[in-house]
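Only a single protein chain was left out; the remaining protein chains are all shown in position.
Note that the chains take the letters A and B in the order they are written out, and that residue 1 is the start of every chain.
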Amino acid sequence: MNSGINVTKIRARGAAYVAEARIAQMMKWKGIIAIVAIGNPLFYLVAIGIGIGVLVNENSGTSGTGGVEYITFIAPALLASAALTGALDEAMFPVMEGFKWRKLFYAINSTPINPGQIVLGVFIGALARVVFTVVCYWALLIAFGVVTISESWDVIPITIFAAGAFAAVIMGVTASVKNEDYFMTVLNRMIIMPMFLFSGTFFPLSSMPIFIQPIGWISPLWHATELGRYFSYGYSISSTMLVIHFGYLIGMMIVGFKLANQKFAERLAK
Amino acid sequence: MKTAVEIADARANRFGHQLYAGRARAILERGFIALRSSTWVPIATGFVEPVLYLLAFGYGMSELIGNVDSGRGTVDYAVFIAPGLLATSAMNGAIYDSTWNVFFKLNESKLYQGMLATPLGPLDVALGEITWALLRGLSYAIAFMAVTAPLGLVPGISAILAIPAAVFIAFGFASFGMAITSYFKTYQQMGMINIVLLPMFLFSGSLYPISVYPDWLEFLIQLFPSWHGIELVRDIWFGYWDAGTFIHLGYFCVMIVTGLYFTTRRLRNLFMR
Partner (left out) sequence: MPESLISARGLTKKYGDFTAVDAIDFDVAKGESFGLLGPNGAGKSTTMRIIAATSQRTSGSISILGRDPEEHGPQIRAHLGVVPQQDNLDGELTVTENLFIYGRYFGLSKKFIRNKIEELLDFAQLQEKRDSKVEALSGGMKRRLTIARALVSEPDILMLDEPTTGLDPQARHILWDRLFRLKETGVTLVITTHFMDEAEQLCDRLVVMDKGKIMAEGSPLELIKKYSTKEVLEVRFGSERNKEVAPVLRDMCSRIEELPDRILMYVEDGEALLEEIVAKKLHPTTSLVRRSSLEDVFLRLTGRSLIE
């Protein structure tokens, strides 16, 4: 009897099936994802960009932000931070759910789909969320007249790439964690929050005391923000720094994937 | 030694004995027992958040912004935001405790169901849970004060009153948050809470005076509880009492009473109807 199950096909498309399941799962949250994707940039741009922008403009004009309006200065940073937050959500929760809460990965692993394909599938799912978030954000920036289409389109792939690198690392780290109960709290308060605040998002990293600056150096958000500024309004960066920014993010992507693949295989073999 | 029945019978003719057994402290006791065996990291890191904001905005932004007109005289930007951050973190903590924590105990662990199968009433549970959240808020507020004072951000000794003020506004948010949470059934609905809170906090003047906005938006913001909370703590921090201060106080009194009323009613309808 032909059951219609084609093992070769499943083997080849395993990651796509996992990604499909992930996206179906996200659709349960589509209302919230959409509101966040549009509301987040809107509120941040109006509140911080305009609200604080007024204070900055009154006090120091554009001298502290490299000659651009404050809103132009923070726009690529907010874009990158929204992309990374989306990546975090869709890389961390599915992994916890998959291994601990609902043990979904064990079920998937008992089909012809292998651990590496689960990693890739979850990654693609996270990327889908990132793409949606970034496109919405960018469209709003255009609508606000903060950036122009022709000048800034290349910010999109760069930001998606940075968020992807972050997602890969988060997947690897989450899969390595044994005590999920407070991992989230610690991650949020001790890593995500400082990263958000000290990555040169709201002010140039160089205005922080030197002992704080390393937080930015290791933060993917800082690298993504610097690249975002370079590509969106021609913020000047030395070619060495360009190479460092790209190199760091590529490195994160590779290390993240390696760790995720290894940890997924280990845990699923148990 | 009194038996459970004697203890309950002793209150049988008191006003409101169906709602309140006079033992909210038993809920607090539960909190302390749970705390003993829980991991300290999430609790200890709770106070880090406002401090990080203060470091980032207070110092990072001060180069860009300099001094700000606080409405109570021109002050350094870090001084301006310190009370705003204290108020914000008190409100956020209260909201977290009264929403996600309560949601879990209502729907996942069914803890309230167990409590209300005993002679305890819904008001015991509401008061106990909220007081527990406030104790945590109180310790964070004290810690924040302990960090800001040596940094020279606290203008005077009377600013110490900002600590009870922070707890007071947290009370308003906790009692209201618990009432709202009791209506929610899904995680998606819970997700909406964060979405509503984000603009409320971004716009409520913790990081800049709302006078930068057009009049209509300024008026709208003045309706938000978060704005009243931030302004109240800021008034007290700077020792600047005026009619507005009392309006803020009154606003939170109303919020506390309505929140408690709805929480008690909801718990009764959910578990005792």
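As a working rule, a residue touches a chain if its C-beta (ideal position, glycine included) is under 8 Å from a C-beta of that chain, and two chains touch if they have at least 3 such contacts.
In this text the structure is predicted, and so the values were computed from the model without any measurement.
Peer 1: Considering all chains of the complex, which shown ones does the missing chain contact?
Peer 2: Checking the complete complex, the chain left out touches B.
Peer 1: Touch as defined at the start, partner being the missing chain; which of B:116, B:178 or B:236 qualifies?
Peer 2: Once the missing chain is taken into account, the touching residue is B:116.
Peer 1: Using the touch rule from the top, list residues of chain B that touch the missing partner.
Peer 2: On the chain B side, contact with the omitted chain comes from 1-5, 7-9, 11-12, 17-18, 21, 23, 26, 29-30, 33-34, 37-38, 109-111, 113-121, 271-273.
One rule holds in what follows: only the chains that are shown with their structure count from here on.
Peer 1: In whole angstrom, what separates the CA-based centres of chain A and chain B?
Peer 2: Roughly 31 Å separates the two chain centres.
Peer 1: Where on chain B is chain A touching in the complex?
Peer 2: For chain B paired with chain A, touching residues are 39, 41-42, 45-46, 48-49, 52-53, 55-57, 59-61, 63-68, 77, 188, 191-192, 195, 198-199, 202-203, 207-208, 212-213.
Peer 1: Report the residues of chain A in contact with chain B in the complex, numbered from low to high.
Peer 2: For this pair, the touching residues of chain A are 28-29, 31-32, 35-36, 39-40, 43-44, 46-48, 50-52, 54-56, 59-60, 64-65, 70, 179, 181-182, 185-186, 189-190, 193-194, 197-198, 202-203, 207-209, 212.
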